[in-house]
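One protein chain omitted, others in place.
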Amino acid sequence: MDDLLLISFLIYIAGIVAILVLPKNMSAKIAGISGSVGSVALLSFALHSLFSKTIYTASLWMIPNIGYLSIRVDYLSAFFLIATAIVTLPASIFASTRVSYIKESNNSFLLVLFLSLIIFVILVLISSNIFLFLLVWEVMSILIYLLVNSGKSERAGYIMLAVGETGTLAIAIAFLLLATNAKTLSFEGLEASISSLSVGMQWSVFILSFLGFGIKGGLIPFNFWISRAYSVTPTAFIPFIAGATLNLGLYGIIRVNANFLPMSEVGFGVILLIVGSITALIGILYATIEDNFKTILAHSSIENAGIIITAFGASMIFLTSGHKVAASMALVASLYHLLNHSVFKTLLFMGAGVIEDESKTKSLDKLGGLLKRMPWTGFFVLIGVLSISAMPPFNGFVSEWLTLESLLRSVELASLGVKVSFIIAGVLLALTAGLTVTCFTRAFSMSFLGMARSKSIEKTKEVTKTTLAPMALLAIVAFLLGVLPTFVIPTIDRAVYPITSASATTALVPPFFNNQKVADKLPSGFVNDFHNIGAQVGKNTLYGRGVVVMHRGGKDNPVVFAMSTSYMLITFLILFGLTVGLVWLLVARKRTVVYKTRWDGGIKNLLPQMTYTASGFAQPVRVIFSTILRSNISNQKETASKHFRLSIKQERQEVHLIDRLVLYPLMNFAKKLSHLLAKMHSGKINTYASYAILTLLVFLGISFYM
Amino acid sequence: MSNITPLITNLNALAGGLFIVSTFGIVATRQIKASLKFFILQSIFLVISAVLLGLKPFSLDLMAVGAINLITKVFLLPWLLKRMVKKEIYTKREITQVLNIPTSLIIALILTIAAYFFSLPWVETQNISSVVHINVPVGLAGLFLGAYTLTVRREAVPQLLGLLAMENGAFFAGVAIAPDLPLISELALAFDILILTFVIGILTRSVHEQIGTTSIGNLSKLKEEA
Amino acid sequence: MILIWLISLSLMTSLLSVIPIKSASWGAKITLLGSFLTLLLAILTASNILDSSTHTLIAIPNWIALNAMGSVILLLISFIYFTASIFSIGYMNFKDKKEEQKYFLNFNLFAFSMLILPLIQEPNTVWIAVELTTLFSVLLVGFQNTHAAIEAAWKYIVLTIMGAAIALLGFLILYWAARQAGIEHYTWQGLQDIAPQMSPVLLRASFIFIFVGFGAKIGLVPLHTWLPDAHSQAPSPVCAMLSGIETTAILYIILRLLPIITASNSIDVNDWLMIFGLISVGVASFLILQVKDYKRLFAFSTVEQMGIILVAFGLGGHDANLAATTQIIAHAVTKSFCFYAAGGVLMYAGTRDIASVKNLIQRSPLVGITFLFGGLSIAGAPPFALFLSEFSILKAGLEKGEYLIIGLLVTFIAIAFFAIMYHVSSMVFGDDGTKNKSSFSLPLSSKITFAIASLPIILLGIYIPQNLQNLIELAAKTIGG
Amino acid sequence: MSKYILFNILQVLVVMFFSPLIMGILNRLKEIVQSKHGPSIFQPYYDLYKLFHKDQVISQDSSWIFRITPFIVFIAPMFVALLIPVLTDYPLFWAFMDDMVGAGFVLALGGFFAVLSAVDTANPYGPMGASRTRMVGFLAEPVFLIVFFTVSFVANSTIPYIVQQRWVTPVSNFFEPSHLLLLISFVMLILAEKGRIPVDNPSGHFELAMIEESKDLEYSGYGAALMKWGGWMKFFVLIIIFSNVLLAPWGLATDLSWGSILLAIPLILIKVLFFILFLVLVESSLAKLRLFRISEFLSAAFVIAVVAMLASIFYQHGANL
Partner (left out) sequence: MSYWVKKGLKTGVVSTRYPKQEETASGITPGLPQITDNINSDDLISVCPTRAIHKTDEKLLLESSLCIHCYRCSRDTKEPLSWSEGFEWASFEKNSTPFSSTFGHSLHICVVDSGDCGACLNETKLLNSPLYNMHRLGFFITPSPRKADVLLVVGAVTQQMKGALLKAYEAMPTPKKVMAVGTCALSGGVFEGGFIAENGVSSILPVDITVPGCPPPPLAILHGLLSLAGRKNIKRGTK
């Protein structure tokens, strides 16, 4: 089974070679096939290594002074490989069908880049040598940069690349600090020598790695590249880039904190928690007011990264304070959300990209009524939207619920200060969750529902089946991840256990509810009190190892929280069926339904512009968060007849908070400094000569007094 | 080294003084031709110093240095310049300098004093040879003033003379501190200086042809920021 | 003996290239042949050095010899000499035969003057060779005979010769110090042997003069002012030589001086190197941000890279020296490639203005890709050679515990990356509103140059052959540590 | 076991069938305070009955989402009624399907579809109401979470059946400051969530000022009936959570007998009636807030909830020491 990794690599490489060799009109198909088949191999490899509990290692060649470039697939890597493979499979099919929509480009070259990107994403996850890691990390960034720029917008790509480089350097320093301590560049070596890290070193490594990986992972304060880059990337590639590469930043943060730092400082967790939740809020805030579906999704990626990091931070805090089970739970929540985010974000980006391509408009204000024209796309996007808004029983709900519950577990902590940080994070996340619903109801309804707000929509048609298939696949996965948490959690738990050395499965999916007869291990009161609840009955009525996610507390408090999406789904379906059936039987069949024009208050001619726009929908958010958003109304223009105002035109400008606080000041500083230094080059040779003589004098002066 | 007579020492000191004075002349004259003449004077004092130091104990090396310098700098170089950039030397007059003459002279003076102070710790490493006490500060001053010439003069030829003055300064120190430099290096050095003059001559001509001025200091097409 | 061959070969090439033979592009052919043979000889030399027990080759005792570091430099010079002469063929457009002769004569002489630099053992003669590099290259800088080119050439010659004059005093003082200590053979090796006995005051003074004087030639801030002018005005192959190896070759002189200074304990030379290296890196990286000419961009990047190398040597210790040596190699091969790429862009666009070159990737994909490749590799992105060497430098620095220096260095490297990619990105991907692919195609020779020159950049980024590694190790040892 | 299931279904039925009555009483009482005779307390039943007998007119622009939304809005509170202690103080069959946090998400699902359907009609007023509902929604969300935090800190659980015991065992717990403050903020939340005065005027007829009502402006026939009924059930469920989980579980059936369960129904209704009375006083005394003052109202609720939580933390912290 270990060969499967190699096989998947070979499939990807074969794809690249085939694209280069075979005629150009076949390249799309080849890319789709090799991308998806390779991913299947990868998925089976990763699942196998997770379930058979084998750690796959290999060494490549040696570089002097660096050591052997080695790769290793441990459980964490395997989990991330699963997440990557799940995204890669549909995304490569999608890319192959949509690549022809990129105008004026060498498509087969782009597909080669795409397949290489897949390879490098995998390499990032499996490399276990600092140098190799940084190398593939940055190559991956460059490949993304090239793919982003194939959308004809170099500034966004540039900013991404530049910030990414900052991140890479920060990571490099962090890793090198670790390596200096460990005297080796291999990950195993770093892991082995964590005990000798001084506190100062731990903090430097933490801050630097958090900064560096946070840039890729979309955390504040350096996430300004995401919205820029994602919104311009061609539809063909953005699902993969958004779904698979954002994870890598989070992978880095988890890897460093979980494996390379001794987890003795509670401050790391608190920082992760607070930064994560603030990131989430800022991300969703801007997503809510954005006008372009892709940009909305980009901001929402930031938000989800924030949620993931919040949960991870909670896990770190629990771990440092000795609550291992709670830590496992939070980490499961974090990784679960990461997996979910990959799935639904990929799905949504596919949908958003398809909308943009087919309707040829980027503005939500001009979309509308697409559901009738693209029913299936609309349906899949709706599933994505439901998932991302954490609506039960879809996957986003499970992980968001787990995250919130693990934040609520802060009751176990002793320190007041840490508790307060949990509360802050929880409140921010709750606000985020509320805004997410606002954001995505807006995004979905303004694009798919209501009436078409521009002419180009009228001609929009449903996309082909091959484009729909990946979306359908992801929608199904999103649904399954939602209703089968009892299968997913133990799987993730395999990756979590080595980190926290406590199983979340026994806590979250208690054996009491399994077919295994372990009821006698539990306090008898528990069994007696609760033997009539549905959860227990479910072990006989529903197939599976148990269906209820619940956390078991102490003896006096048997159940702390519980949730079962599969039960919810069944109950929901029963209720739905009953209601629909009854309504049909008793009422609906006797009544007629007439389709008439909308009720518009009797206006003579309701123009699309007069209906409520996406901008209007977001206006309350703008007003309430005006302190943060600072919309500037500028260029107000009025045209007036003699007596009446005929029209008012305003332009609204919103400079992103991060741009305002971080990016622009930095840019201005660099600009000013560079212009100041440029004055040095006056062009006059006399001046230049005077520099030389002054330098000489200064040097001599220094040496004179040395 | 040990038995340098006081006469030679004094003469050498005199040559040093005159060397500096002529360097001041290179820095501060308006006439390009006069500047060239001061350079020739400076070279002559360098030759005198070399010869003086080479007299006792007799050093063929230093004599050769004197001879080479005499030939190259006093005769060949002006000839070469005349051939290459005749027009500029004899017709042009440098109207403006970067700094006016009194100011530049004051700064030059300061540089000279600085040179003296900077060289103090070096000459103290060799307490016997008193010529070093003259030649090193004077040479350093020559170097400084040559460099300073480059910063204040805008015309092409005076800039070349500045460069050459710097080398002269280095040599002036060199005759005292490195009297037994291998002859081949000396020859090569001289050859080097001639090529330098030649190349700069070509460039000056190109400047004149292409740009129409020899006022190099006013050229600033290549710079950052419009 | 092989060293004598080497010298005479390049001298012969120069002379042969002026022979007025009617044959088309005679000079180019002979130069190509000569440079190729030089490269072979250089490789042979390197392998000889590896094989020899003392790891030095001596042709004429006390005059001409070569150590491992010199061999590394020699390899670089001959490699870039070779690639530059291929690139010259398609790139240069000569008006007449005379101009061609002039070009190749100067070109070969320039190469010659650099080739002898690592070979000469007598420091004063080295100074002359350095002066010769300027004198032979200045006409190449002004070769295009435009206002800007001549101005650049003037600044180049005046400022570097000024530096050389300052360095001359330094060499004389060095000699003085050596004499005081009673040196036997005035060679690098001799100096090194006698270093502990030399007067610290004089050594310090001589170091300062040489450092400042040659600093002008290397392009240390604030003596670098001529560098962007000269490197932007010279023809691209010459730029490759100037930026790629001339700076490196001069740096080699300072590197030869280092063990002497260190041994005498007269000055904390490491601090000097680090501080002034850092100033160079910092100023240059900010300056790149505002350039408007893409050749100036690479020129400033040379200043930055030289700064990095100095910092690396300043860190001291075996690892740092090793990393710095690798950085020298990586920089030379990368920078020369960058200038070839810039030459490609210039051939295509006919302008050096960044703002008027856009959308290369579509207008002329090959030019665009090579330029992007050059930009990324010089900016230090993996998997290219500079990444590996910069990584090693950081590693060495952190192991030394120089957190502040490394922190600043990393910041500046990042800024340089932003700056370089800012311009490169806009040129390669920037939208110019047009869609059509232009009919421009690069000459074959340029394509070959790109292929050859890019090879070491990629290779050295992910893999270093054992032989080369041994050579680098030996080279690093010559500096000490 | 069958009793567990039946009782659980009974809870749903109680919520289903008594929620209109509660609304009828509330409306009647409000009008009485205004010196009016007021509609019959069974008026909601009349309305539903009538609506089920009407045909539907649906906007041509709308899609299937518009048509399924009433069912989801209708089901969501029924679903929650399965989870919470409406009649019993012991967990019933579906009790552990979800906890309070999850229940919040389930209710949000209904709101989610309501918002979508409001836009789906292409009606100019629907999206406006939807947007404002969402505003209230996301502002209420943090308050909810603070409430959950407090509950979790105090009861170490978010399962409603477990939480309800905490406040009365021992009875002194009832008078904890955190408890009372929590109740206040939860009432404010109910007002906001269900669009009561001062957040929204449920009996206003001016489209531009509507929040809650404008979302289902387009519904007719049984669609409208389900929407309305679902809304009333949500209101009832929230009141039940307030009175049975957060206030006190008094009057709930404690054993598994039909007698006690049937007795619990009137007791619960009386409890709810008290709440209704209180609500009438509140609603009659206050004026509707301007739209963007709602955030201030909710931030007041937030502050109260935070104080409640801090009180609970310090209380517990003190107890641990």
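Going in written order, the chains are labelled A, B, C and D, and every chain counts its residues from 1.
Please note the rule applied: a residue touches a chain if its C-beta (ideal position, glycine included) is under 8 Å from a C-beta of that chain, and two chains touch if they have at least 3 such contacts.
Owing to the predicted nature of the structure, the values given are computational and were not obtained by experimental measurement.
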- Note on the structure: Visible partners of the omitted chain are A, D
- Per the touch definition above, residue among A:594, A:610 or A:702 touching the missing chain: A:594
- Note on the structure: Where A:103, A:183 or A:604 are the choices, the one touching the absent chain is A:604
- The one of D:57, D:184 or D:289 in touch with the missing chain is D:57
- Note that subunit D touches the absent chain at residues 27, 31-40, 43, 46-47, 49-51, 53-57, 205-207, 210, 213, 217-221, 224, 281, 284-286
- subunit A, residues in touch with the chain not shown (by the definition above): 592, 594, 596-597, 599-604
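As a convention for this text, only the chains that are shown with their structure count from here on.
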- Message: Going by the touch criterion at the top, tell me which pair is linked by more C-beta contacts: A-C or A-B.
- Response: A-C
- Note on the structure: The distance between the C-alpha centres of subunit A and subunit B, rounded to whole Å, is 70
- Whole-Å distance, C-alpha centre of subunit B to that of subunit D, is 98
- Query: Taking each residue of subunit A in turn, which ones touch at least two of the other chains?
  - Reply: 675, 678, 680-681, 685, 687, 689, 692, 696, 700
- Message: Can you list every residue of subunit B that touches 2 or more other chains, as numbers and ranges?
- Response: 121, 147, 150, 159, 216, 219, 221-222, 224-225
- Query: All pairs of touching chains?
  - Reply: A-B, A-C, A-D, B-C
- Query: So in the complex, which bits of subunit A are touching subunit B?
  - Reply: 675, 678-687, 689-690, 692-693, 696-697, 700-701, 704
- Task: Under the touch definition given earlier, write down the residues of subunit B that touch subunit C in their complex.
- Result: 121-122, 124-126, 139-140, 143, 146-147, 150, 156, 159, 162-163, 166-167, 169-170, 173-174, 177-178, 180-182, 184-185, 188-189, 192, 195-196, 199-200, 202-203, 206-207, 210-211, 216, 219, 221-222, 224-225
- Note on the structure: subunit D partner, complex, touching residues on subunit A are 368-369, 371-372, 378, 382, 386, 389-392, 397, 400-401, 404-405, 407-408, 411, 414, 416, 419, 423, 426-431, 433-435, 437-438, 441-442, 444-446, 448-451, 529-530, 532-535, 537, 548, 550, 553, 557, 559-564, 567-568, 571-572, 575-576, 579-580, 583, 586-588, 591-601, 603, 606, 610-612, 616-621, 623-624
